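One chain of protein is taken out of this complex; the other chains stay put.
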Amino acid sequence: MAATTHSHRILLFAGVAQRAGAREWRVDVAAGSTVAELREELARRHPWLRELPVAFAVNQALAAPTTRLAAGDELALLPPVSGG
Amino acid sequence: MAATTHSHRILLFAGVAQRAGAREWRVDVAAGSTVAELREELARRHPWLRELPVAFAVNQALAAPTTRLAAGDELALLPPVSGG
Amino acid sequence: MTPAPPHLPWLTRGAIDLARLTAAVATVEHGAICTFLGTARRTSEGREVNLLRYEAYPEMAEKELAAIVAEAEQRFAGARVAVQHRLGDCPLGEASVAVVAAAPHRVAAFAACRHVIDAIKERAPIWKQEQFRDGAAWVGDPASYEPGARPPAAD
Partner (left out) sequence: MTPAPPHLPWLTRGAIDLARLTAAVATVEHGAICTFLGTARRTSEGREVNLLRYEAYPEMAEKELAAIVAEAEQRFAGARVAVQHRLGDCPLGEASVAVVAAAPHRVAAFAACRHVIDAIKERAPIWKQEQFRDGAAWVGDPASYEPGARPPAAD
């Protein structure tokens, strides 16, 4: 049986959006992938991501590297915050 | 030689003014008297003063019991403060 | 250097104008402004208060407030502080005291503001009378309770 994949929108902000030249990316990830696997896949495509201590949000909450992604999850890449 | 005396106004505030029924007292004190001696003299006349932890100000600054009074000093009796 | 803030009265008989106090100290070099307002509470140790009344030894209070502010500005780097204390009647919910501390960063702004309000409560020759339905008492001087004393009309 072929591995199922989900297509995800990844929201980009601040310095990440600036470097990406985009407000979002679209990626397909294999069902059951973790945040750590997604990060590795993105870093392969965009090596500058490795220099930035970005965090991941899944469904508008910070996600651990071990969090598994499900179809329909809203993903975001968060560069170091600097509000206030 | 007879002891010199100074006449002083003593400003009264808040609960002290209320008990005294007055905004100020006038007292004559012997030249060279200390704040402690003035306090004792006032407490003799107004025994209720002994129940109150009043402080003395001389020329608009807190005064120690050992402070000596000079002619023309502005004196005040300060009940416990409660500003703010 | 920014010029010294315009002089605002330390003591006021009317409502405190917080915006004016803030404008007196905040500049574009201050990234942080911490403000404290003490307001008249309805309940004091379980009793219902109708009104607060403040009295001061005005000349000494002005000197003491100025000294407290100078102390805070010296101790906390870059801080500038404005203070105003109300005298006379203070209706419920209105501010009896305002402290505005502007500083380059928030740690100094909070510390300066806290230092000043603590020092005012400890040292400024100002007294608060709580007016109840059936009497009045000077705070910290419970023997001063006067049954039957009622707030006179506002002056």
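In this document, chain identifiers A, B and C correspond to the written order of the chains, with residue numbering beginning at 1 in each.
Definition applied: contacts are C-beta pairs under 8 Å (C-beta built on N, C-alpha and C of every residue); 3 or more make two chains touch, one makes a residue touch a chain.
What you see is a predicted model, and the numbers here were worked out from it, not measured in a lab.
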item: Which displayed chains the hidden chain touches across the whole complex; value: A, C
item: Option touching the unshown chain, where C:R13, C:R41, C:R75 or C:R133 are the choices; value: C:R41
item: Option from C:L11, C:A24 or C:A109 whose C-beta touches the chain left out; value: C:A109
item: Touching the absent chain when the full complex is considered, from C:L8, C:I33 or C:A67; value: C:I33
item: Chain not shown, touching residues in subunit A; value: 11, 13-15, 18-19, 51-52, 57, 60-61, 76, 78-84
item: For subunit C, the residues touching the chain missing from this view; value: 26-43, 92-93, 95, 104, 106, 109-110, 113-114, 117
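The working rule: only the chains that are shown with their structure count from here on.
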item: Euclidean distance of C-alpha centroids - subunit A vs subunit C, Å; value: 51
item: Inter-chain centre distance, subunit A versus subunit B - centres from mean C-alpha coordinates, in Å; value: 75
item: Residue list for subunit C, restricted to those that touch at least two other chains; value: none
item: Residues of subunit B whose C-beta touches two or more other chains; value: none
